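Here the complex is missing a single protein chain, while all its other protein chains stay put.
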Amino acid sequence: MNTDCPMIELRQVSRTFRVGKRTVKAVDSVSLSIREGEIVCLVGESGCGKTTTGKMVAGLLRPTAGHILFLGQDLEQIRGAERKKYRLAVQIVHQDPYASLNPAHTVQDIMGAPLLRHQLVSSPAAARARVRELLQVVDLTPPDDFLDKYPHQLSGGQRQRVSVARALTVNPSFIVADEAVSMVDVSIRISLLNMLARLKDEMGVTFLFITHDLALAKYFAWEGRIAVMYLGRLIEVAPTPHLVNRPLHPYTQALLAAIPEADPRLTRSKQRVQLRSLDIPSLLALPSGCTFHPRCPQFQEGLCERQVPPLVDLGDGTQVACHVVARDKAP
Amino acid sequence: MSILTRASRNVLYDLWRTLKLLTHNRVGFVGLVGLIWFILLTFAGPSLVPLSQESSMTEIYQPPSLAHPLGTDFQGRDIWAQIVHGGKDVLIVACITGLISTTIAVTLGSLSAVLAGIFDSFIMWLTDIWLTIPHFPVLAVLAAFVKLDNVWLLAFILSFLSWPTLARAVRAQVLSLKQRDYVEAARALDLGTRHIIFSEILPNMMSYLAISLVFSMTSAIYAQVALVYLGLVPFATNNWGVMLSLAWTRGAIYYRDALLYIMAPVMAIALFQLSLVWLTRSLEEVFNPRLRTSV
Partner (left out) sequence: MKLQPSTFNLHPSEDQVVLSVDDLWVEYAARRGVVKAVRGVSFQVQRGETVALIGESGSGKTTLGLALIRLLPRTARIPRGRVRYYRAGGECDVLTLSPQELRRFRWQECAMVFQSALNALNPVLRVADHFRDTAQAHGSLDGAEAQERARELLRLVQLEPDRVLRAYPHELSGGMRQRVLIAMGLLLDPQIIILDEPTTALDILTQRAVIDVLRNLRQELEFSLIFISHDLSLAAELADRVATMYAGAIVEIGDVYEIFEQPRHPYTRGLIHAVPTVTGDLEQLSSIPGSPPDLIDLPPGCKFALRCPYVQARCRQEEPVLEMVSPGHFTACHNWKQIDEH
């Protein structure tokens, strides 16, 4: 196995949906690679395509263009045992704790099913023991308190932990966490994130963390990277400290400036970025050229609305898709 | 280990818990009692209560008395005995019809929703055609060619006519449940189509299915009774449908004294259906853990 090869690589991946007679390009030519052990956060507002991208990485949706490679192999090409290996290696944790667990099953049923199905344990008794172990990994202790409970008897945070434990039953190497802590109480988000970070350190799981909350992304991926999406396109990718402290793309700058902070002195004196227009374009009627141009404070007439800016590598692990930035940083 | 053996093991394991749950809900408990009562009445009752076919002209339309708890009919025969003897066929046909049509509907409806594509289009086309067929004329025509005196035959025919509606409803439910996050997780965990249909989706539809089963049973009863009433089914033996038909044709609605003769089969049918419907309340608690107030 080539150790330089990224674990997951997206090459110009696109996904279109048909809405009535029209087509919507939910994801447009996204290229991203994620190395083993890395934490990459995919951030953006609603409708930017981050969830769709996450589902494609998890194998739940197929791209309509482009290639997704897992350990160097194109997903469209692999079959049989290899394909099964991939399916189990990449798991997903959903956002809504109330919809992610089957209400008719107990925790033991939910977690035992994949263990027994894929013969990862030898007997139902062994399955029960393994479930206990996994519940401890996700800090649901004592595990016996949870084995026979139904989802409606657990709190939101506990359900999310069961979701994660369920994903762990098949020993995945990659987990897509789709807004996994957004619907959980603020006071327990951090402990969930810390648990996920531990999984990375102790079990070597790589994460793609999807969120609209940049502050959470900053906390979770401080040692990793953040990729920002806007209307289906990747517009900036950078190591987290760089992105948060010196954002380059005008959209990223606007986002960071707009976020309210939990400190009145800080937040009331924060400089906001004025956008040219408050209208949010719809995916059905995308602006020409750079899709951010109607709102962008750095709009250059004649350039920005004509050409789609490519994602340019500026060194240092930073990539930006903006004509103005590319011009300013040109060597 | 196959899903089915695991499922049946689960049922036995939970049988005690299931029984407890069935009795927990008061309304459901009454329904359960009612159902058991009717089953005993119609199956065990005939051996305890003699049916006399002799007519006795001096005892026409007698009011209830010790000898005749529900009075007598237009020929002086005991109504109570007729009720006891007349329920078995009705119940059997209802049960078989319900089970067959529900099984066909669930299988085809859920496969249709999960497999989508050509299979789905084909099944939908089939149900469309089926739904346009008018039931009674078909039955009437069939009755001319086939002697519908066998309970099994009648049950098969009735269920063949009634599965499409339920299949469409099941398909719609499954389509919506298919979108749930936990089904997507099951896909990501590669648990297989069979598991997804039988373990993930159907258990969440059980109360819906139980109620559909009950209603298909009740409509089978109506269908039977109507067929008998219309004279399309040459039942040799007595049953509630025959009683109703005779009561009507013999003018029971015109005599005040004959009220019991017409009301007895009606009440029997109604109470049986009521027991079933009330039983579904308990069934809801069995299948939907969230409704349980205690584990």
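To keep things simple, chains are lettered A and B as they appear, and every chain counts its residues starting from 1.
As a convention for this text, contacts are C-beta pairs under 8 Å (C-beta built on N, C-alpha and C of every residue); 3 or more make two chains touch, one makes a residue touch a chain.
Everything numeric here is computed off the predicted structure, so don't read it as measured data.
Within the whole complex, touches from the chain that is not shown fall on A. The chain omitted from view is touched by exactly one of A:T16, A:S31, A:S191 or A:Q298, namely A:S191. Of the listed positions A:P6, A:G112 or A:G157, the one in contact with the omitted chain in the full complex is A:G157.
When the omitted chain is restored, the residue from A:L10, A:L61, A:M229 or A:L256 that touches it is A:L256.
In the full complex, chain A touches the hidden chain at residues 45-46, 155-158, 185-192, 194, 212, 214-216, 218-219, 222, 244, 254-256, 258-268, 270, 272, 275, 278-280.
In the analysis below, only the chains that are shown with their structure count from here on.
Centre to centre, using the average C-alpha position, chain A and chain B are separated by 50 Å. Put simply, chain B touches chain A in their complex at residues 1, 6, 180-182, 184-192, 195, 199-200, 203-204, 206, 287-290, 295. Contact residues on chain A toward chain B in their complex (touch as defined above): 58-60, 84, 87-88, 90-92, 94-96, 99-105, 113-114, 116-118, 150, 152-153, 163, 166-167, 169-170.
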